[in-house]
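Only a single protein chain was left out; the remaining protein chains are all shown in position.
Lettered A and B in written order, each chain numbered from 1.
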Amino acid sequence: MAADADDGEWPMAPKNHASTRFSALTQIDRSNVANLRLAFTFDTGLRRGQEAAPIVAEGTMFIASPFPNTLFALDLTRPGAPLKWKFEPNPKLAAQGVACCDVVTRGAAYSQGRVFINTLGGQTVAVDAKTGTELWRQQLGDSSKGETITMAPLVVKDKVLVGNAGSELGVRGWLTALDTASGRVIWRAHSTGPDAEVLIGPNFKPFYQQDVGKDLGVTTWPPEAWKIGGGTAWGWISYDPALDLIYYGTANPAPWNAEQRQGDNKWTAGIFARNPDSGEARWFYQYAPNDRHDYNGTNENVLLDLQIEGRQRSVIVHPDRNGYVYVLDRATGEVVSADPFVKVTTTLGIDRLTGRPRMNPQVDPRNGEVVREVCPASPGGKDWQPSAWSPRTQLLYMPHQNLCQDMTAYTASYISGTPFLGSEVRMYAGPGGHRGVFGAWDPVKRRMAWAIPERFPVWSGALATAGDVVFYGTMEGWFKAVDARSGQLLWQFKTSSGIVGQPISYRGPDGKQYVAVLSGVGGWAGAVVSKDLDVRDRTAAKGFASAMADLPQYTGKGGSLYVFALP
Amino acid sequence: MSSRCLRLWPAFAAAALLCLPACEREKRQFDSPSPPPTPASAPMMRATPLQPGNAQLGASSVPTAHMPSTDYRYENNAFAVSQGKRLYRWYNCSSCHAPGGGGDWGPALSDDQWVYGSSPANIFASIAEGRPAGMPSFAAHISEDQTWQLVAYVRSLSGQLPKDVAPGRSDTMSGREPEAGRDRERPKPMEKSDGNKR
Partner (left out) sequence: MATSASTLRWLAACGSVVLAAAVRAEPLQSVLAPAGPQAAHLKDLWDVMLLVCTGVFVAVLVAVGIALWRAPRADSSQRASLPQELGPQRGARRSVLSAVVASTLLLLFLIVASVFTDRALARLSLHDALHIEVTANQWWWEARYDDAQASRMFNTANELHIPTGRPVVLTLRSNDVIHSFWVPALHGKKDLIPGRTSTLRLQADQAGTYRGQCAEFCGYQHTTMALLVMAEPPAQYEAWADHQRATAALSQEPQAARGRHIFMTTTCVMCHSIQGTDASARRGPDLTHVAQRQTLAAGALPNTPENLERWIRNPQHIKPGANMPPSDLPTDDLKALVAYLGSLQ
C-alpha cells in the first residue's frame, strides 16, 4: 500500500486510514532532535486522563478533552497558537459514573471543514472547523445502561464511524455509521445477536470453520446472554480503499467471569472486516473465544504490505491484548503468524490449522478460587495505546506493558447501569520488574528488534517520523525521542504530568515541523492519580492499584498540551 | 474444709460478676423495623436520573422514593455490618468502588476524602438519592433497612467502626487488611477535589 503523501497535517488520530502514525516530515532527524525545544503550551483546565491525539488541519489544532469533552481549536497561524474557539457539548453529568477507565476520549476527526467528536454521554457531534458552531448532533448511546463513547471517530468516505464502550457494564456492542453531512444513522452493526443485527449476510466468508454457521452470535451464548454480552467497539478502526474494507476489533464479552457464559461468545474479542457503505461483514477472526481474562480485540490494526516468506502480502499487523502480535491476511482473515511479545501463561500457543488459541486451564479463573501468574494481565501485553510503523526501518514501535496478575471469579449479577464483572484482580510487574516497555517489533522476522524497559506501563501512543526518530511518553511525564533504528535515547523533556496521550507531528503554517503531545495522567493505568483512588486497596481500579501504588509519588494530575520544534 | 470454701467465696463471687456481661448478646434483627410508607411520608428527591435496573422503562416511570422513617442504629451491630458487606458485593457496589473500597468507577470509600460527607445521613442520601456525577439513585431498589446496613459497612471501610464490630476477614481475594484491621481515617471537610465539574 502506497504511503499517503504527507501534507503535514494530522486529520485523524491514526494519521491515515492504514493507521501507521508515521509522519513523512524530515526536518527533525536523529542529528538535530537533541535541540528540540518547547514552542508553546496550552492548558485545557481539565485534570483527568488526556488520551487524545491532537488533530491538525486547516492551520488549526483541534484538541478533544476528557469529560466534559470540550473541543478546543488553536490558531496555529498566530504566534503562541492562541485559542480560536471552544465548543462545549455539555454531556450528561451522570455519564462520569459509568466510564470504566477514566473519563477519556481518544481524539477528534477532521474532514471537509467539519470536526467530529464523541462525548461520554453517548453523542457524536459535528462542528464547523472554522467557527466552532454545532452542525449536527446524534444521540447514539444510553448512559443509563452504562453506555459511553470514548473512541476517536473515523471518517471513511462520506461516513463517520462510531463505536460504543461499556463491556464492563454488560453493554451490547455496536459500530455505527453516520452520514457526515447530516448525522443520520446509515447502518449499525452489532457485535452479538442474530446475523441480521450483526449484518452478516451472503457475502460473509470467514476463513476458519468455527466462524461459519447461522446466528452464531446467539447460539454461542447461554440464552439471552448476548443481549448483555459486551463486544463494544471502543478501539481503533482502519480502512483499505483498495479492498474497500474497514477493519476494527470488538471488546471482551460480558461479564469478565467466563463461567457465566459458556460457548465461544461470538462475535466478541475478535476482528471484523466490513464494507463501509453497507456495514455488511466480509470476514471475522476471533482472538479469544470465550475470553477469560478481558482480552479485548480492540487494539489498532496497521495495514501494511510486507514481504513474507518470499511473497508480497497485504496484511494487518495487530498487537493483541492476549500478548501476541498477529499478522493477518487483509483479504481473507487468515492468521499468517502469531508470536508472543510478552510473557504469556494464559495460552499455550495459537493452533495454525484452526486459528484457535490453546488455553491453559491452570490460569482460567474459577468461582471461589484464586489463580496466580496470569500473564499477560487484563490490560494485556498491550492495551489501546497505539503503535506506529516506519516504512524506512520496517519496524512497528509498540508502547506496551509487562504485567501479570492474580485473579478470582464470583457470580456477577447483571443490574443495568452497574458493572457486570464477577472478577477481582491484583496486578504486578512481570518478569524483570519493569512494568512498561517501549519496543520495536519486526513483523517479518517476528521478534523484537530492541526494547526499552520503563518503570511504569507505557500508556502513551507512539509516533514514527521519516527523520528516523520515534517519540513516546512515560507515565512519569517524560516525553522521549529515540533513534528509530537502535532505540538509543536522543532527547527527552519532563512535562508537568504523566503522558497517556498520542504524540503527533505536523508542519506549521511557518513551514517548521512540530511535535505535539498532551500531558495529563489518567486512563485505566493512571486512574490511581487522576481519580485519587486509595492505593492501599490492591484491588482498586480493577487491580491496577496494585501495580501502580507508587505512581502518585512520580506524578500528579495534569491537562496541558506541549508542542515542540527546532529553534 | 468449709472454712476454705468460705475464704474462697469472694473470689467465686467476683468471677461470677465478671461473667455477667456475657449475658448481653448482640441482637440480630431479621425483621425490618421500618413500617410501610404512609401517604404522609415525605417523598425523596433523586439527585440523578441514573437508576439501576430499569434502563428500558425510562424516567417517566420512576417509582416514588421516600425519606427514611428510621434512624441509623447499626454502628455497633456486627451482624448488620456483615450483612452490609454481603450487600456491598451483591449490589455491585464492590465493582464501582473496588472490593476493598479503594475506588474505580466511583471514588474511594476507604480514605479520608468524603465529597458528600461522611455522616451516616450523608451516606444514606448518597446511596438512596444518588449524586449528580454518576452515583445511581438506589431508593426503592434497596430497602431502607438494607441501606442502613450498607451505610454501616461503608463506614467500616475507613475504620470508623469499633474493632469488634467491623468484619475481621474476607471470603474473597484480599486487597488489603480486613475492615477491622484498618486505622480510623479522619474525614476531611467536604470540598471539591479537582477542577472538573460535578
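Quick note on the criterion: contacts are C-beta pairs under 8 Å (C-beta built on N, C-alpha and C of every residue); 3 or more make two chains touch, one makes a residue touch a chain.
Note that this is a predicted model, so its numbers are computed, not measured.
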By the document's definition of touch, the residue of A:T26, A:Q262, A:Q307 or A:Q362 touching the omitted chain is A:Q262
Among A:W221, A:Y397 or A:Y428, the residue in touch with the chain that has been omitted: A:W221
So which bits of chain A touch the chain we can't see? 218-224, 228, 260-263, 367-369, 410-416
Residue-wise, where is chain B in contact with the chain that is not depicted? 28, 30-32, 34-37, 51-57, 61-63, 86, 90-91, 140-146, 171
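Quick note on the criterion: only the chains that are shown with their structure count from here on.
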Where the centres are mean C-alpha positions, what is the separation of chain A from chain B, in Å? 39
Given the complex, residues on chain A that touch chain B span 45-48, 67-68, 92-100, 103, 142-145, 370, 406-408, 410, 412-413, 415-421, 424, 426, 527, 531-542, 545-546, 557
Tell me, which parts of chain B touch chain A in their complex? 48-55, 89-92, 95-96, 98-108, 110-111, 113, 132-136, 172-176, 193-198
